[in-house]
Each structure stands twice: as C-alpha cells, then as structure tokens.
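In what follows, a structure is listed as structure tokens, so that the remarks can point back to it.
The complex appears here minus one protein chain, its other protein chains still in place.
Showing chain A:
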Amino acid sequence: MKKLEEKIIKKIYRMEAEKTIGQIISEVSLAILLFLSSSFIFSVIVEILNEQASFDLFDFLRDDFEIIRENFFNNSLIFVQELPQPLIYILIGLLLTIVWLLYVFTKNFNKIKNKLVLIYKFWFK
C-alpha cells in the first residue's frame, strides 16, 4: 500500500510541476508579448502624432498662465480628436490585459511560490 501511495504522490507532483511550469511560461510569454505589442503600438501612435504635428497644439504651454488657461481645454480637445482612435483602443485593451495579468500573478504569487518550492524539494532534495 505504501508503494501505491508513493506512486500517487509522485504522479501528483509530476502533474503539478508540468502544470505550474506551463502556467508560468505561458503567463510570462503572454506578458512579454503584450508589452512588446503595446510598446510598438505606442511608438506608432507617437509617430503618427509627430507626422500630423499634433504635439504643436501644446506649444502654448510655454506661454503665460492666462493663455494656457484660455486654450488648454480647446487644444486638448483637438488633440484628442486627432488621436488615431482604433490604435488608441487597441493600446488601452492591451494595457488593461497587462494590468489584469499582473493582478492575477500577484494574487497567485504565494501559491505558485509554495508549489515551486515544494516541487523543487520533492525532486531535488
């Protein structure tokens, strides 16, 4: 009976090791992919805004406070309208996914850490 128990426990550890390592690899790869994609999309957005000279709309910030106060709302509105909408939505979606992924990872951090420590102890000690 003891042999059977050991066999079961060994199987559980093997299964858990595969699952946990797979989970870590997939989550990290997804996070890297999302980060790279959002960086790329962000650079494209900045490039588009540069080409449109949209950043010039904020040149008034160098002027007096009174001028800033008068123009800030209007210029900001124009700037928002000039943003490439589809890319902005995609960027927001990607950033939200990264935040969600980070939340899940921090929430499960202790659990994953415990599992990894125990798997390491079981197989290597």
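Brief remarks follow.
Assume a contact is a pair of C-beta atoms (placed from the backbone, for glycine too) under 8 Å apart; a residue touches a chain by one contact, two chains touch by 3 or more; residues count from 1.
Here is the rule we use: contacts and distances are computed from a predicted model.
A chain of the complex is left out here; the name its UniProt entry carries, from "Dihydroxyacetone kinase subunit DhaK", "Glutamate ABC transporter permease", "Cell division ATP-binding protein FtsE" or "RNA polymerase sigma factor SigS", is "RNA polymerase sigma factor SigS". Of the residues in chain A, those that touch the hidden partner chain are 1, 4-5, 7-9, 11-13, 15-16, 110-115, 118-119, 122.
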